[in-house]
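A single protein chain has been omitted; all remaining protein chains appear in their positions.
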Amino acid sequence: MLPPIFGVLFDGIAYGMLLFVLSVGLSVTLGLMNFVNLAHCAFAMIGGYVTVTLVNQFGWPFLATLPAAFAAAAVTSVVLERLLYRRLYRASDLDQVLLTIGLAFISVSVAAYIFGTVQQPISTPEALRGSVQFLGLNLGKYRLFLIGVALVVTLALVIGLEYTRFGAQVRASVDNQRMARGLGIDVDWTFASTFALGSGLAGLGGALAIEIVGLDPNFSFTYLVYVLIVVSVGGLGSIAGSFAAAMLIGISDIAGKYYVPELGAFLIYLVMVVVLMWKPAGLFGKR
Amino acid sequence: MKHMMYAGTAMLAAALLPGAAQAQGTVKIGVISAYSGQFADTATQIDNGIKLYMKQHGDTVAGKKIEIIRKDTGGPNPDVAKRLAQELVVRDQADILAGFTLTPEALGAASVSEEAKKLMVVMNAATGIITSRSPYIVRTSFTVGQVADTLGKWAATKGGAKKVYTMVSDFGPGIDAEKFFQNAFKSAGGEIAGSVRMPVANPDFSAFVQRAKDLNPESIFVFVPGGAQPAALGKAFAERGMDPKKINILSTGEPVDETAVKALGELALGRISGWHYDYNLKNKANAEFVKAFNAEFKRNPDFFAVGGYDGMHLIYEALKKSGGKTDGDSLLAASKELKWDSPRGPVSIDPATREMIQTIYIRKVEKVGSEIVNVEFDKVENVKGM
Amino acid sequence: MAQPTTTVTPQSYLLARGRWHPLEIVFWLATLLPFVLFPNYLSLASQIAITALFALSLDLILGYAGIVSLGHAAFFGIGAYSAGLFSKYVWGEPFSGLLVAAALAGLLGYGTSFIISRFRHLPLIMITLGLGLLAHEVANSAHWLTGGSDGLQGVRTQPIFGVFRFDLYGQTAYAYSLGVLFIVFLCARRLINSPFGLALRGIRENWNRMPAIGADSRAHIRKAYTIAAIIAGICGALLTQTTNSASLESISFQRSADVLVMLVLGGAGRLYGGLVGAAIFMIARDQFSGIAPQFWYFWIGVLLVAVVMFLPNGILGGLAKITARWRRP
Partner (left out) sequence: MTTHSGGTPALSTRHLSKSFGSLVVARDIELNLPVGARYALIGPNGAGKTTLINLMTGMQTPNAGQILLGGEDITALEPQHRVRRGLARTFQINTLFAGLNPLEAVTLAVAERRGFAGKFWQNIADEKDAIEEAYEILVKLRLGDVCYQTTRELPYGRQRLLEIALALATKPKVLLLDEPAAGVPQDESGDIFEVVAGLSDDLTLLFIEHDMHVVFRFASHIIVMVGGAVFTEGSPAEIAADPGVREVYLGKRHHG
């Protein structure tokens, strides 16, 4: 039998994993492509609304909607990348901020127009409801599922970016665009697909998040701060870093609230400020 | 610059004098609400209540046409609310101020209503102090104290609770709820086992629920604002193995609102709450209201919607009584005598406090057929606002 | 810019750069128009003036020294609350309230500037964001002092000079806000044209070169950050005094983000960028939300995207480029 704090920590880890899936895409686009995409959570919201619509309107099983959420966010992002983002790869950070904040604004009202301002309910499949007993702990099944998904995503990303041809192309394009072009790499395509990958992961995160944190048109902004915290604490472009940061934030948030509830709201921000003062480039950052 | 100001004043005076006469045929109601941002759904539902009432009762009262002017505050911004109230009075020549999703909005606009002597109908914001900020404020929603005090008393007496742990969101309404519930509970003989205040922006509740569980209280009182949090809190209870059927989980209405109950499903069964309105309330006025609301907006009304609906009722009836006079004093005097059958049951305006006197229902989440809903099983009538 | 001719000495060249452009005079005369043309919009005009000043204060650190802050509302909020508390517990004379707010915000700015000046780029943005959010949480948890989410109650601002009441039409409010805006603008303008202003531009243009010319960039940044905090504090105080309210929104992340957007929209690194950005953003918001209170975000979003696409470096930056192209066909 384990003391109850382990159960709390388990919840913290699961919450951290949700933050990880939501953030890792931004870490990839910001770190590898140097693009400040503050509309990242808008792509997450697209994923969320796709899942909600498919489950509630069309009766799809929840799990089957997850790839759709990924795909919808990825496709939308490619369209926007071709139309808008591409022109600002060389622009100043501030112009990138303005563009992507503008898109986030638009996403909020489009979502409110189509889906209304109401919180979207979702019913997850029976298999993911309730909890299982393990050494005297109640472990939520959905949270176990979240941890599993996060691990799969991490593994796929690490393998995909480190060991595949695509990963090599991405890294080459980032390091030196001209040389990459010289080697016959289609840099435009590489950037577009990296962007699609990052946004697709956000879409997946958005779909997974509904069960834990709900979904309304303000989603584009509600989680932006958390996502930025994870990305900066982890270190730009570092998948392992985002993973570690999401764990750190999730666990310290929950453990802090358990032991010192008076500090509940302060802790995440304190952790971030302290980590960045100690390591400005983040836990796993290179620069 | 001084010259300019004097010139401006003169022009203004000239522009304003005929103002009152110009608005002869219409009554303008300025609705100040958080139409955008985090609280947009609240504002939407209030607005739906207003729209439905006007659809059912027409847009002409006492020979005057009702015109609604909507203004967005974007959130709890007293400064914006005050400015919008000023603009409504000065620029749009509004006769009545209404809406007010959130307490800071109402507090911001209060001084304008007092200075301009305009009736101000608070349709939602629920902190106690609001009505004391301007003699022209009438509230058609409820106060947090009204509900929490009633529930506290009920829990210690009829509810049979002895020891309660309280968990509230760390902001105005939450602290109000904690204070009123604890005081009422203690003075009715109960004991407070402990309490915790949780951050307002709090996506995950497991740590707080585990703290409560460690103390193993026989009852818990919770307050969190509507939105995503009620469902998250309910799930945290379930995941930490706290079953509402075994532990008394008491709350106001928000933590068991329709969205939360739908998201929680069977996990919500057994939750007890005190509240002034639910779409599932059994009375004739409500049956019609819910049916019409669903036909119009494809969703159920909630307490926000009924606040807007009753707010419009108050305005219509006051205008009828005042014979179409729109000055603040006439409308206020007329409002103070009002009494009607609302979808929430019999209600009246307390002339002393300008708050609603209404019934607080004690409900339990139950399965009715295939639906999981709040079912009233007890009630306290004629509760005054506080 | 000016081509060197025999008559231009280096000193007169620099003097000419600091001279008033006719358009500037037109701009400031135009700020008086609302008194005559839009007497019913003076409350809005007053809040635009306050926000414009807030954007100007952010411009001093962001536009001139290149320090991007996402926590600037912390100083706005300190100013707002201290002016409110001062009027509640000490006395309600507005100018002394402004000074108190400026002093407290400046003190906090000076304290945090020691942290800020050590960082750059993303860590800096995130640390300012973190500090801003912490300030918000402090204000929320100190209910007993700030009134928490209900906002501060009991703010009573006396008439200006004991004569001009803050009226329903917002005449006094606008005159007061505009007056303060203009005076602070003059100071900021002087600062930009001062040796210190040049040093700030040096920091923005090349952080690495500064130590090699013997410059202590961190000391410069500490000073600039403190000055910006003082101005932000004044803005907060103005908002409190003209509306008799101070709320958590005054110290929120949203306010920090909004002012950043307004500044970038208008054009960072230009004295008028923040002023133009704040005016356009707020007027657009007022008009759009008048048309569709629920969906004005959409049109604001479209506005931002359009500006980025057609006028890079903000409205003023884009216009400057276009006019430069005209002159050199």
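Each chain carries a letter (A, B and C) given by its place in the written order, and its residues are counted from 1.
Everything below uses one rule, namely that a contact is a pair of C-beta atoms (placed from the backbone, for glycine too) under 8 Å apart; a residue touches a chain by one contact, two chains touch by 3 or more.
Quick caveat, the model's predicted, so the values are computed rather than measured.
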For the chain not depicted, the shown chains it touches: C
Among C:H72, C:H220, C:R255 or C:R270, the residue in touch with the chain that has been omitted: C:H220
Hidden partner chain, residues of subunit C it touches: 1-4, 8, 10-15, 17-18, 190-191, 193-199, 201-202, 204-206, 208-217, 219-220, 223, 227
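In this text, only the chains that are shown with their structure count from here on.
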Distance between chain centroids, defined by C-alpha means - subunit B, subunit C (Å): 36
Length of the line joining the C-alpha centres of subunit A and subunit C, rounded to whole Å: 33
Sites on subunit B at which at least two other chains make contact: 36, 40, 43-44, 170, 199-200
Where subunit A touches two or more other chains at once, by residue number: 108-109, 112, 117, 265
Residue numbers on subunit B that touch subunit C, as the complex places them: 1, 4-5, 7-9, 11-12, 15, 33, 35-36, 40, 43-44, 70-72, 75-80, 82-83, 86-87, 89-91, 103-104, 107-108, 111-112, 115-116, 127, 129, 170-173, 175, 199-200
Of all residues in subunit C, those that touch subunit A in their complex: 68, 115, 118-119, 122-123, 125-127, 129-131, 133-134, 137, 140-141, 253, 257, 260-261, 264-265, 268, 294-298, 300-305, 307-309, 312-313
Subunit A-facing residues of subunit B, complex: 36-38, 40-41, 43-44, 170, 196-204, 206-208, 210-211, 213-214, 227-228, 231-232, 235-236, 238-241, 259, 262-263, 265, 299
